[in-house]
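Every protein chain except one is present and positioned as in the full complex.
As written, the chains take the letters A and B, and residue 1 is the first residue of each chain.
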Amino acid sequence: MSPIQEKGMSLIVKTVTKLTVGFILLYGVYVALTGHLSPGGGFAGGVIVALAFIHVMLAFGKEVALRRLRSQTLRVSIGVSALIFLYIVMAGFSGRSIFNCEITIPICEMAIVGFGLFAIFTALVLLSKTDKDAE
Amino acid sequence: MIEINLLLIFMIAGALIAVRVKDLLSSVIAVGAVGIALSLGFLILKAPDLAMMQLVVEILSLIILIRATIRKDIPFSMSGGWTFNTSATIVFLALFLAVAFFALKGMPVFGNALMRVSGAYITQSPALGAKNIVAAIMLNFRALDTLGEATVLFTAIVGVLAVARKIGHKKES
Partner (left out) sequence: MSEYLLCLILFSIGLYCVVRKRNLIKIIIGIGIMEYAANLFFVLAGYRKTGRSPIFSADQQVLNMVDPLPQAVVLTAIVIGLALTLLLVAVSIKIYEKYGTFDITKINKLKG
């Protein structure tokens, strides 16, 4: 096994994570998209998406999770979705926007919250890593 | 409503343990128990949106607090002016509770909300295509409020990434 595979938790946790993380992501998107019919909404869905990525990161170590979702992708998607969100809300003053609000607002919220919280978690983990090296 | 009273007593016990215990990891886990009890309380008070949100947010903040406090459970000293500080704090809290007790008499009795504002929201929201009225208020009637919330969260993300960046850190060491 390569040294990257050795990191993280035990084999049982890794196998269960491989099986379940797709379903957790799917559930997060479902909660975000059906927020107007049932309990949920963009923010709850976004936090669930962030928890799915954090789950991968805790089980496999930070290299694997960051290889799947690069830092540049995180920043670009947070920025673009924040701009689309701002545009939609400001277009409410003129009365008409080019997007469908009921779909786009939850997707944008989900992107901001999910990717943003995962970026915060990554930054905090990297921060405590340097702390450990200093000790 | 005996259930919500029992849950509140459980939450107070959890909060007391979280305040009094010396070990930081035990304290963080006790405050996690308080948050999960709050999620159950939202479910009893007929707020399923809030219950889901509180559960998910509690898990995330618990993970991050544990990452922050792990291997750092240093004992901390209480020195200098202990009696004065504690007595001043207790007098302050007693004043706060007394004033709040008199202010509670102006509120409607528990279980009889007035619903003067939200009556209009409830009657208008089915025409907008949203069955969940909380989501209708957040996305239609008060969308600017949601924009402010997203702005606060975005600012917090930028702030954490700026505080925790590595560039300045390496130059110092």
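Annotations
In this text, contacts are C-beta pairs under 8 Å (C-beta built on N, C-alpha and C of every residue); 3 or more make two chains touch, one makes a residue touch a chain.
Quick caveat: nothing in here was measured; it's all calculated off a predicted structure.
Seen from chain A, the chain kept out of the figure touches residues 38-39, 41, 43, 47, 113, 117, 120, 123-124, 127-128, 130-131, 134. Even with one chain removed from view, chain B keeps its contact list with that chain: residues 1, 4-5, 8-9, 11-12, 15-16, 18-19, 24, 27-28, 31, 34-35, 38, 41-42, 45-50, 53-54, 57, 60-61, 64-65, 68-69, 72, 74, 76-79, 85-86, 89, 92-93, 96-97, 100-101, 104, 107-113, 115, 117-119, 121-123, 125-126, 130-134, 137-138, 142, 145-146, 148-149, 152-153, 155-157, 159-160, 163-164.
One rule holds for everything that comes next: only the chains that are shown with their structure count from here on.
Interface residues of chain B, counted against chain A in their complex, comprise 48-49, 51-53, 56-57, 59-60, 63-64, 67-68, 129-132, 134-136, 138-139, 143-144, 146-147, 150, 153-154, 156-157, 160-161, 164-166, 169, 173. Against chain B, the residues of chain A that register as touching in their complex are 31, 35-41, 43-44, 47-48, 50-51, 54, 58, 78, 82, 85-86, 89, 92, 101-102, 105-106, 109, 112-113, 116-117, 119-121, 123-128, 130, 134.
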